[in-house]
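All protein chains but one are shown at their positions in the complex.
Let's turn to chain A:
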Amino acid sequence: MTRAPQHPTRRPGAGRIARSAVTRLLGGGSTTVFALLIVIFVGIFTMNPAFAQPPSMLAFAKQAAPLVVLAVGQYFVIVSGELDLSVGSLVGAQVVIAAALIDGAESRTVPVLLLMVAFGVLVGLVNGLVTTVLRVPSIITTLGTMLVLYGAIRLWTGGAPTGALSEAFRRAGRGGIEGVPVVGQLPWAVLIAAAIAAAAVALMRAPYGRVLMATGDNDTAATYSGARVWRVRTTAFVLSSLLATVAGILIGGFAGVTAQVGEGLEFMAITAVVLGGVVLGGGHGAVIAAVGGALAMEALFTLFIQFDLPATIQPTVQGLIIIAAVAYAARRRSTHPS
């Protein structure tokens, strides 16, 4: 339903195509978020024409990259019918772990990166297995993981993050390919986020993605069709934690180490996914729409800056927009079940 309607089998007339395009754009589904994105960008360009320059756009993309990565991870979990509240804490934990273990030594970058990946997989496995095997609702499981990570990291570092990141570590978040014509620097973060988005699209078309979608839609039916629901969902949690690790690497490189890093990111990611028309409860929505949702969120914050709104009013507008977007999508679901 949130997916774009299927093409009719008979050859459509021009009017029909136009109508179907309008339906898609306004339907509250995957395409709508891109329409919203374009509207926001038109707003930004009107306020500040200089923003349309490629370097500014790339800077925007670079800033949006971590949220895009997190949204893709959250998408896997949400579409399988669950929820991951632990990603914000995990991002914070990973950055703090990296800083404490690398402690400025370039040579330790790669081993620590491997350790972080292993830690991410471990957190995802715990989330997934507790949710599926012990049957604890995922909101409680991941809330628990969030508390545990939050406390454990501060316990370990004594309240304030210690150490420093190495230059090599920060390159992913800060650096890029220099000397690219037109745009200047092509940031690694943008390339990484784009690659992850492309891989996610491919994964959702692969058998795993189909089973994941079926599981979120109706896990009873999926079980009867031979899907190992617990394994599929656990994998989704592991993917989410892995991508949170990647986002942590990008954010750590971009913004450095603070005690607050990662705070509130779980709700940002969930909002982005939902803004993309992905239904909480699973089984509906495209991964590319979740990416669109993340971009729309970041664009919205950029627009706030252009309007010179006090930063403190941002949550209010953000809250109103989420409610409006979801209500809009729900209105269509309830009135025209097509």
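In this section, a contact is a pair of C-beta atoms (placed from the backbone, for glycine too) under 8 Å apart; a residue touches a chain by one contact, two chains touch by 3 or more; residues count from 1.
Keep this in mind: contacts and distances are computed from a predicted model.
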{"item": "Among \"Autoinducer 2 import system permease protein LsrD\", \"HTH-type transcriptional repressor YtrA\", \"Aspartyl/glutamyl-tRNA(Asn/Gln) amidotransferase subunit C\" or \"Radical SAM-linked protein\", the UniProt name of the subunit that does not appear here", "value": "\"Autoinducer 2 import system permease protein LsrD\""}
{"item": "Option from A:L36, A:V130, A:M204 or A:L300 whose C-beta touches the chain left out", "value": "A:V130"}
{"item": "Contacting the left-out chain in the complete assembly, out of A:L37, A:A65, A:L90 or A:M146", "value": "A:M146"}
{"item": "Residues belonging to chain A that touch the chain removed from view", "value": "1, 6, 81-83, 130, 132-137, 139-141, 143-148, 150-152, 154-155, 159, 215-220, 223, 228-230, 233, 267, 270-271, 274, 279-282, 310, 312-320, 322-323, 326-327, 330-331, 333-334, 337-338"}
